[in-house]
Structure formats: C-alpha cells, structure tokens
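In what follows, a structure is listed as structure tokens, so that the remarks can point back to it.
With one protein chain held back, the other chains of the complex are shown just where they sit.
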Amino acid sequence: MDTTLTAVLIMSSIGTFFGICLAVAHKYLKVEEDPRLDVVEEMLPGTNCGACGEPGCRAFSEALVGGIKEPCQCTVGSPDDIEIIASFLGVVAGEQDKVVARLHCAGGLGLARQIAEYEGYSNCRAAHLVGGGGKGCSWGCLGLDDCMVACDFDAIHMNEQRLPVVSVENCTACNDCVEACPRDLFDLMPLSQKLIVQCNAPLEGDDAYAVCSVCCDGCQRCAADGDGKITMQNNLPVVDWSDGNIAASPKATWRCPTGAITWVEDGQFIQPTVEYSTRKEVAV
Amino acid sequence: MSVAELVGTFRNGVHPHENKEQTENFPIARMAFGKIFTLPLSQHLGAPSKSIVEVGQTVFRGQLLAEAGGYVSANLHSPVDGKVITIGPRRHPRGDLATCIELEADPFSTQTINASPQNDPMNMSTDDFVASIQDSGLVGLGGAAFPTHVKYKLPEGKTCEHLAINGCECEPYLTCDHRTMVERPEAVVRGITIAAKILGAKKTSVGIEKNKPDAIAAMQEATKNLDDIEVYPLKVKYPQGAEKMLIKAIYGIEVPAGKLPLDVGVVVNNVATMTQFADWFDEGLPLIERVVTVAGTAIARPANLIIPVGTSVREVLDFCGLDMNTQQVIMGGPMMGMPLSSLDVPVLKGTSGLLAFTEAPKGHQNTLACISCGQCLEACGYFLNPARLAKLAQARRWDELDDFYVNDCMECGACSWVCPSSIPIVQLIRTGKGALRELKANQQA
Amino acid sequence: MIKKPMQLLLQTSPFLRRGITTPRLMSEVVIATIPVIFAACWYFGLSALLLIFASVAGAMLTEWFFTPKKSSTQPSNSLLDGSGLLTGILLGLTLPPGMAMWMAFLGGVVGISIGKLVMGGLGQNMFNPALVGRAFLQAAFPTAITTWNPPATSPGSLESFTAIRESNLAAPFMQSSTDAVTTASPLGLMKFEHEPTPWFDLFIGNTAGSLGETCAIVIIVMGVIMAIRRDFDWRIPVSILLAVAAFSAIPWFIKPELYPTPLGMLLSGGLLFGAVYMATDPVTSPVTPKGAWIFGASIGLLVVLIRLWGGLPEGVMYAILLMNAATPLIERIAQPRVFGRGRSAV
Amino acid sequence: MSATKSYSEEFLKGIWKENPVFIQVLGMCPMLAVTNTAVNAIAMGVATAFVLLGSSILVSLLRKVIAKPVRISTYIVIIATFVTVADYSIEAFSPALHRELGAFIALIVVNCLILGRQEAYSSKNTVGFAIVDASGMAIGFAFALFCLGATREILGFGTFFGSPIFGEHFEPWVIMALPPGGFLMLGFILLFFNWLEQRKKGAAV
Partner (left out) sequence: MSDLAWIFISALLVNNFTLYYFLGLCPFFGVSSKVSVAVRLGLATIFVMIITSLAATFLTTFVLPHAPYLKLISFIIVIASTVQFVEMVIKKLSPTLFRAMGIFLPLITTNCAILFLALTQTSKEYTLVQGLVFALGAGGGFTIALALMAGLREEGELSKVPNIVKGTALNMIIAGLLSLAFMGFAGLFSA
C-alpha cells in the first residue's frame, strides 16, 4: 500500500508541477503563428522521427504550409492521412484543364540538317555553347536529354529521332523542362489547344529548307486557312487562343508543306513521321 | 627594380607546348581577295551594328556598311570594292545563323585604300578621340573583340596611371602579334604614343613572353629613346595574355574581382590594337583587315596573313593548303578558340588564328571520374576550385556555383588542359554559368 | 546532287591536353611500390609476395565481379585504370608477414567492395579503400594482424626468401598456426616496454612490422620521386611528418625516458608508408592546398595522440581514416582565396 | 478506413511488406546495440513485442478517452509502464541476460516503432486490429533482430545460440560483434532488400 501511495504521490506531484509550469508557459509565452500550422501538425503522425528530412513534425508542417514540402514526403503517415492533409492545404487542386509541355520543334535526327559532329559532354546546354551543337538550325531541339533529366515525373522520353516525347498522363506541367531547355522550345499548353507550331526558326523560304526538312518556311498558308486565328510573326505562325475558341479546326494544317504546324490529339511525335508529299529534299 | 623583374609572372597557370615554330619565322603576307565577303553585324561584344546599306548597292573599300548599334558597339566597313548581294541570315563562326551583309567583290578591287589620314590625334579632345575610334570600327584584336573606344572613355574620377600593352601571345600556335612586333615595332610605338597621350598614362609597359626574343629585341630597339615605354620580358606561361594576369605579372597588382583594370589605374591593350591606332590616325585605314595566323597539322603552308574581315574561312584555308582529311578547325587559339561547325563562315575582326587539324584530341571521349588530384586548382590563375565547380555543374546544382565564384572564371582552359581524367571542366563551368544566369533572371522575374 | 560536305568535329575548348592521364598517374604509383615490395621480399621472403598476391587477387576479382560486363569497353571501366591493382598492393603491404592468405584476400574484397564500389567507384570513395580493408581486418582478426614475425636473420639470402611461413597458408576461415617465432614491433616495444629500437635498424627496415612499412629509406626515396613527378600533393606527407615531429617533441622534452624520440616516431611503424602512399590518395584527401595542410597536420596530431595515449601502439591507419571522414568538412573551411577577392570561396 | 481490410493482411504486412526494420528502418537504436548474438536479439525482440502488444491494446482501448493534446505524453507513460514491467521481469527471470542487454531494455521506451504504431494505428483502430497489427509488427521486428543477431553471432563468434558450428579452429570475425559490424551488417541486409526490389522491378519491366 505504501509503495502504491508513494508512486501515486510522486507521479501526481511531478505531473501537477510540470503541468502547471507548461500551462502557465503556454499562456504567457505563446507566440502567434499561422493557425493552419497547428492543424497540420495535429494531422501528422507526431512521431518526430525526422525521416522527412525536417527536424520534427512541427518543422515539417511549417514546410508544408510554406509549400516547400509535399504531404507525401511524410513516410510515417498512411496514404489516407496524407490525402487529408493535402486536401486541407489545398495542395492538390480540383479538376482543371490539364496542361502539358509541348515542344516547338519537330526537327529530329534525320530531319534537321547536322552540319558538324558534336563530341563532348552530352548535355543540350553544353552542346548549345559549342558551335550550336553542330545542328544546322540554331533554334531547334538538340536532343541531348536535358529535359528528360530535368523531369521528375518520368514524363519525358526520347524517341528514336532523339526528340522528347512528353507523356500526357505523367506530365504535371511543373515547368522544369521549360526551364531546362537552353533553346526555350517547351511551352506549357492546355491539352485542348491542339494546333501546335512545331518549329522555332525565324527563317524564310530556302534559308529555312537549308537547315531542316520539317521547318516552317513562313509560307503563310496556315494563316490564310486559319479563320483569322493565325497570324505570322517573325516568319512563324502564332495561334490566337485569346477568345477561348480553343477547338480551332485542323484545316489550317492541311496545306502546310512541311508539317511544321500540326493537329495533335494526344502526345507529340507518337507516330514516327507523317509523310508529306511536298516535302523538299534536303541534304542531311 | 620592378615587381615584374623579380617575379615576371603571375601565380599558377600552365605551360602547354607552344607549337609556334610553324609560323613564327614567316613574314606577314597578303592574301588575294576572295569572291564573296560575309560580314556579320555582330562581330564584337555588345550590341550588333545597324546596317546602312541596301541590297544591290555598290560599295567601295573602306566605306561604312553598318553603324554602331549603341555605345558598346562598333562600326563596320567594307573590306573590298563590290556590291551588296544579300542582307540576311548566314552562318556565324559561333555556329548559329546571324544577320550578315554579303558582298560580291569587284574582281578589280585593289588592296590599297582611298582614304585620308584623320586629324592629328595628339591635338584631339578625348571625346573626339573616342568618337574617332568608334568610327574606325576598332575592337580588341586579342580575341574577345571588346569595342576599343569604351576603354578610352575614362569614367569620372578614374585616372589611368599605366598603359599595359599585351604582347604575351600566350596561346600556342598563334604568332600574329609576335610577327607584328618584329615587323612593325615603330607602328606599335606610334600607337602607344597616341594611346598614352589620350589616356594621360605616365608610363607604358609592354609585356612580352620570353619565348619571343626577336620581338623583345625589336621592341626594345624601337623604344630605346623613349623613357616612358618599358619592355618587360615575362616568363612563358598561359594565360598570361589575360588582362588581369598581365597586370599581376607586370605590376604585381590583383585587380579586384568584378572590377576593371581601370579601377587599379591600368588600361590594357593588345599590340595589334596599337598598330591599328597608327593605321587609322596616320593613314585613315579603318579596321577592315587583320593579321591572322593560319597553322595546324592540316595546313600545308602555314602563314601569317593579312586577311580582309569577312573573307570565307574556306578560301583562307584553301589558300594555305588544307588537308582533305581535316577533322577539326578552330578559330582563335587552341586554348580559348571556338570550333567551327562549317568552313563557310567569315573571318571576324577578333579572329587571331585559324587552326586546322587532321586529328582531334582524344581527351573528349575518354572522360574518367574526378580523382580530386587538385591539379586544376594549381593551374587556375584565379585560384578557383575548378574540380568543385565541375562537380556542381554536373550535378546541376547551379545555385551553389555562385558560392564558389563561378563568374570569376574566364574560361582560359588551363584546368581542362591539365586534368588527368579529361573532364571538360571549362565546358561544365560555361554550362553552369549560363544556367546560373537564367536561374537568377527567373528569380528576379 | 549536293556534294556531301566535310563534317567537322565540334569539341569544346581547350583543344590541347597535357596528355598525363589518370591511369598513368595510377601506374606511376604502382611502379613506385615496386621498390617497397622488393624491400618487403628482402626482409620477409616469399610471404610478402604471397600476401600481396592474395590481396591483389581479392581486389581485382571484386572489381571484375561487380563491373558491368556489357560496358567493359567503356573507358570508365575501373579494372583498366589500375586503381584496383593499387589498392590490392597497398593493402598487401600493410599486412604483417605471418598473416593468412585468405585474410589478405578478404581484406582486398572488403576494401574494394565497401570501400569503393558501394560509393560509386573510383573518384567517389570517401575512405581510402586499402585502409578500409586493413581496418576491417584489424577489427575482425585483432590477434592475427598484430602478430609480428621478425625479419629474416640473413635478409636477401635464398633460403630465407623461400622459407614460407606456415601461417600464410592457413585454410580459409580457419585459424593460422601461431607457433612461429613472433616478436614485438618497435612501436609495441616502445609503448609497452619503453624500449627504443636503434634508429638505423628502423631506417633500413631491419625490424618487425608490416611488410611494406619497415624500410624507411626506400619509402622516403620513392616519396621524393613521386612528389617531384607530382603524382601526389607533396603538402600532405610533409605536413604529416612535420606535425608528428612537432607534437611528439613536446612530451619527449618533458619526459624523455617515457616517450619516444621524434625521430623514432617518424621512422617506426606505418607512419612513412601511410604518409607517402595512403594519406596522399587524392580522392580521399582535400583538394585545396590549404586543406592539404590542415589534413596532414590533423593526421599527425591524431597519430601522436593514439600512439602515445591510446590503447593501440599504432594509429596511422585510424588517423588517416578519421581525416578521410573529415575531408568534406575540411574542404568547406579551406577553399582557396580567389584572385582579386580578399576572401576564399564559401 | 476501408472495409476491405482483413486480419491476415494486417498481420502479414508487418512481417514482410512493411517490415519495421528492413523496409521502414525504424527502431534501429536498440536493435544494433544488442544484436551481437542470437539470444540477445531474441530477448530484445520478445521484450519489444511484449511492450508493443501491451501498449497497443491499452491505447486502442483508451483511444476514445485520451484527449488529443496530451495523447503523445499518455502513450509515452503507457509505454514506459510496460517497459518497466518488462525490465523487472527480465531481471527476475535471468539476471545475466539483463546485464547483457543493460540499459537497452529501458530504451524501448523511445523506440520510434512503438510510438509510431500507437499514433498511426492503435489510436485509430479497434482492439482486434490493434492486436493483429501489433503482433505482426512485433514478429517482423523480432525476425529482423534475429536475422541480424544470428549472422553477427555466426560470423563474430563462430557460434549459433552459443554452440560452436565451425569447429574449434574457426577464426572468428571479431568485427561482427563490434559496433562497426552492426552498421555494416544492417547495411548489407538493406542492400540485399534493395537488390530484391530492383530485381522485382526489372522483372516487371
């Protein structure tokens, strides 16, 4: 009986003492913070294991609220917990029109002229600085995987023509490839915008054909067929999406001699190469 | 006793095989005009020039073709009598397609110039002088092609104590400056006199590496009666021709990072630029031709040639006997020059050499892992840590490159030259610099 | 028809190379170990060759086993760059002459696999692979690795060369017979008996010890040659030796009867061998000159600490491993001062 | 949570798919220190299992009672109580074993595995599921401990449960009984699991 009593006494006195201390401290020392912090911390497992790389759940929730980390980086919580946190913070937004990365070049291996052989560090950005990587067109895709490496979602793969094929399912429009491309060939476009200009070279006529067989030579046929939605800027067609009529008709592409403007239903470059009867012969 | 005589060089650096014997004893010759001249509007650092001619227009040698497109820009003159046939995209030596003026040469064009000397530079105001140099289209002839007049416009409160003349020519193979000093020392001295007068520099130092004893002798002979010009023989070491390294070698001063030589009271110019001063002010010859070293294993008749700017590289190389099995052509020196993707590109104002090789170096294929041997650190004249920079760039950790002062790197190539694992350090650094610049621009936006 | 144009090769500047490659650096160090191996044979006979052979076999077989077979033509093939061979030789030279061959083999396997391959291969290892193998053996078989046989009584003679120690040939995973003549190493004598060894014996290597570490003169000569050929950073051995001399001089001045002389410290044990062949491994030492000084001096300090006050008579291996671990931290604080800037990077 | 959950699945996941040691890498502190022999490893595993099971049941029973803000402290007190019980029982049962395991029995209190299970599972599930989950995890943990302990004992001492298995001339690898051996051995086991994972992936592709 004695021992039980001592135990109860000691534990309750310790508990009371520290309880009071903490309560007082909580009252007088409270620091104003984002109220979401406490809620998020509550939702986390609270193991303070540090496995997420943050020192404790509190710090992790700060990172979550600040948008630095993603809920899934908590390795302890169950998928349901993570989903709850994500929806609380609104990290995963509702259903939106899916946006994917599109490449403004179709001049892959064998289509665009290679004037010299590049040898060295296999990286677009590096090759771009060495005589333009040996590609005749100094605006086109170099095909050395910078975007593929930059993609964290396994959404970009190179096809046999060394052009990046963006997987429409995997692409999250994170902008990484846009930043990675030294020639700024990627653009994020809603999937519903199907009329895509697959050329970036401001060349005209024979100058254009001299470097690439699938270039835009600035012939303006698409502009003529584009119901006024297509204008030419810098020898390249520019599609006007501003009035919301994003389902423009594919007929603008029909008379394109090289296929530089195309109607893309799903991913780009899925079919190997469409044969165009009028394609000019180019020394490749 | 100056610092230079005690030390005679900067710290670190490398000494690649010089390979200058191919051309160093051949006098400068002239080449016949080619048929087509291509003049890119952007041949220098800064804004491109603006064309003032039209297609079909007839032009004469020395006529202004394009005006400076801004303050940091230069004029462009016709190197030949002829007709403008196109103004449009043509391949630039850097590999891309850039706007060029294409001239068809008049077969009867002479190589003399129908121009009159400028006003006496000794009696000019500084502003007139600067304007006059800009008119001449003069850019730094050492390789970087920085418009020369900008250096002569001293900002408020800055004075120039010393004029340093760069006769190092530390790049292997190149001997154009060497031959210029041997053959035209009086023109160099005349240029120096003009430059020193305008800058108000009290003393002029001409730094020449010791592997050019005849150039040193010629320059000493030409300056023996001039107290304010001194010739400094320097230890043979690369990259001594870099502005800041030269200042360190001659004066023992480190130019602070991110500052210009003028901040320590020095202006650096190339010897070829000095002869151009003399030519412009005494004869009225704008920068329309320059001395180019043509050498390399694929060249049958290596030479130093006076070549009109805009001449096709193919014509120059064919003139010197290009081997059928050429693998690689370099514009500039082998350490910092640029590789050509095509021979149908023009010689530029900043082209100091054209080197053609039948066999490219193997190093680029045999890249091994970095073993942290530290030899690149001992090669870097800027005391950077190239090994670390290359690793960070390879891991695409661009933002950290800034902590290691990647932007101080001048890409001289000493680290890549020395690397036992053949890592393309310079290329990685260059890639990193570009990515870092973009990253910073994105952050600001 | 359009004439096919001549395709030029685009490479990046600089277009020249010095031509001294990593495999060549490695092979120079391998060649520099040959005199040491010779000295080891001179004093310890065929055992030296057997052990080195075993550890080299362990190292090379592991390299071969884990190298992707498909890419054997790739230049990055670590089998061809000589680093595995070097690791094996260096490991073999740090073993006592009476060690079982299977242990040496195991050391080679461990050194290469967890010391190097796990981290991604040459250039990415954080610890010196040879020392990882040695430290593993030391921890695994503390008795076997501290059993020292005396050097041959008539060094260099044929019969002492061919007299194989039975313990070398122990069956795999079995104990080696320990009935051979054993003795204490000079460091052990000094530490536990306070009995110094004549410095001339240390200098020419006529003492008990690991195969490669006894003959000071050979190591010094090879070290000087390699330093001149710039096969390694000369600052590291110099700073280690200076630091050991300096730090061991202090207690020696105070109590000369208890503590060894600085010269004895320098010449005995694996210090010279470690300073010249182990600590200078470029991969695991700081790349900056400043860092090399700090690295070397810290190794020197740790060696003196462990030798004089630690539980073990010898501490060179641990000192180097510890500073290998500290190398990234040293590099953070020892970046070179950048040209035109008052301070160093980072 | 979903209704498709079955007892057997919940039980098995702790043993293999979500093995606390090999997959989740939890609770390393006690396991590396005491796994130099198989006996120690099993003792530690049993003690941990006892604490885990006991506290899971209690937490699951009290899950509606415990106030949210003090839940972690409550869990710790519950766990600490069970640990104290385990500590005293082992001491009574086998003082020698208690000396071997030393303070590490007490350290079960701060084993992330136990606290983690309370927070992530027991506090949200019925007693039945809590028991199943706890026993699965406990067996998985004990199994991992045993693997580690057995390998380290076999290599480090040449024995298995104290009896020599290689004959008397075996040269033991002392390192395996030392701290570095623990790290390296666990590293190798994890490596092995990574390799399995990768092979599975390779097979899938």
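Order as written gives the chain letters A, B, C and D; numbering starts at 1 within each chain.
Going forward, a contact is a pair of C-beta atoms (placed from the backbone, for glycine too) under 8 Å apart; a residue touches a chain by one contact, two chains touch by 3 or more.
Just so it is clear, the structure is predicted and the values come from calculations on it, not from any experiment.
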Query raised in the report: What shown chains does the left-out chain touch?
Result: A, B, C, D
Requested in this report: Decide which residue listed in C:P155, C:P196, C:P289 or C:G310 touches the omitted chain of the complex.
Outcome: C:G310
Report summary line: In the whole complex, of A:G56, A:P202 or A:P257, the residue touching the missing chain would be A:G56
Query - Hidden-chain contact residue, picked from the options D:P95, D:G162 or D:P180 - result: D:P180
Query raised in the report: Where does chain C touch the missing chain, residue by residue?
Result: 114-115, 117-120, 123-124, 126-127, 132, 135-136, 139, 302, 305-306, 309-312, 315, 317-319, 321-322, 324-329, 332
**Report entry** chain A residues that touch the omitted chain in the full complex
**Finding:** 3, 6-7, 10-11, 14-15, 18, 21-22, 25-26, 29-31, 47-53, 55-59, 62
Report task. Pick out the residues on chain D that sit against the missing chain. Result -> 25, 28-30, 32-33, 73, 76-77, 80-81, 83-84, 87-88, 103, 106-107, 109-112, 115, 175, 178-184, 186-188, 190-191, 194-195, 198
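Just so it is clear, only the chains that are shown with their structure count from here on.
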**Report entry** Pair exhibiting more inter-chain C-beta contacts, A-C or B-C
**Finding:** B-C
Report summary line: Here the gap between chain B and chain D, centre to centre from mean Cα coordinates and rounded to Å, is 70
Report summary line: CA centroids of chain A and chain D: separation to the nearest Å works out as 42
Report summary line: Listed in rising order, chain A residues that touch 2 or more other chains are 115-116, 119-121, 126, 129-131, 133-134
Requested in this report: Would you please write down the residue numbers of chain B that are in contact with two or more other chains?
Outcome: 95, 338-342, 360, 364-365, 367, 424, 427, 430
Report summary line: In the complex, chain B touches chain A at residues 88-89, 94-97, 338-342, 360, 364-365, 367, 396, 424, 427-428, 430-431, 434-435, 438, 442
Requested in this report: Over in the complex, which chain C residues touch chain A? Could you list them?
Outcome: 2, 4-5, 7-12
Query - Interface residues, chain A side, partner chain D - complex - result: 42, 45-47, 49, 75-78, 80-81
